[in-house]
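Let me begin by presenting the structure, written as structure tokens, before commenting on it.
Removed: one protein chain of the complex. Kept in place: all other protein chains.
So, chain A:
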């Protein structure tokens, strides 16, 4: 028994490796190159915050030194004091003493705005410490040990930490709106800051997730996922503030906004996919009972489990459940990270279920008995995209046909479901394009029957020439006839 399970887990490892190596964009903790490019892209586009600061510094440095001397003399000492406190509170944290040059320049950058005397007075008013809970009131010290303010990076880190600890993204909103009102940062810089903080937050979350023990891994994963979900919906909430800052948006940032939105759209997916996703996510992954609820969408797998009723099969059952759930998780992760679209994820899992049916039939030489399914499940399937149900139905039909005409070698047999799934995918893409293309050109709906006839004709001629096999041709024809 033990060796069997060892074998099972070895295969599991292989599967994991296979998955990991297949999908190079799979976001492992060691961060794949794709993730890096995404992050790098953001970094190279957003890094300008640092550069902007440096730039602004170099341009204004000359003015600074002249003006700051003047402003120091002419302005109200009190307001200036407040300003400096404000600045210190912004540019602070508990990082190690970095070069004081950059921080000093940072300070300088904010100074020139004070040259407008009316502005500085407003600063003083806004700076009533009793009015709102600004960070400088926090018991947590915002100064460095030696009192020097810190770099932009530190600021970002500090804000990210704050958000993480308080689990409240309102922290960011408060800070940024303050900064903007005070005219200390521009809209562009606000957006930049937003992305950097999001980034830093992500890092924090994944770092903390890693640091926890294995037993906590599940609950932490939940938390992480929960937070990442929050992150996903965070970007939604961050949209309103971004819209407020809309005045001077660069093209760059608009694109990024779109990217964010797109990513959200992808993450949320179609309604049926969404409900399916949410449903399984909310399921507690630890207890087998609830886990089985996840698997209700896999009728064949469910039947398989049911058939393993006896006591000695319990361990086998457990293993299978774990494996299946891991697979589901993989797919969910891939969808979440955008490696595959939700549709692909769903079709992959449907495919999997269908294949299980076929394989069990082949290997065990018996069909699984149909247990009575609770009504809601059936309904749910119906509520899903009809073409997907059709595809699954077709898949099963195809398998039945395949079994009765066992001409090919076993190797091609296992390839057949994969092949027909690719063909199905290709045909679907074509239909989608036709619909869109005809819509764009203002034509009426494409003539499906004409297309069907044309394809039938082509398929026949290809079969004749040996370009496609007869059974493949039949599959293709059947797919078209079921549309």
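Everything below uses one rule, namely that a contact is a pair of C-beta atoms (placed from the backbone, for glycine too) under 8 Å apart; a residue touches a chain by one contact, two chains touch by 3 or more; residues count from 1.
The rule is short, and it goes like this: contacts and distances are computed from a predicted model.
Per the UniProt record, the absent chain's protein name among "Carboxypeptidase E", "Chromatin accessibility complex protein 1", "Gap junction protein" or "Fructose-bisphosphate aldolase" is "Carboxypeptidase E". Touching residues on chain A toward the chain that is not drawn are 4, 7-8, 11-12, 14-15, 18-19, 21-25, 34, 304, 308, 313, 316, 319-320, 323-324, 327, 334, 339-340, 344, 347-348, 351-352, 355-356, 358-360, 363-364, 412, 414-415, 417-419, 421-423, 425-427, 429-430, 433, 454-455, 458, 462, 465-468, 472, 476.
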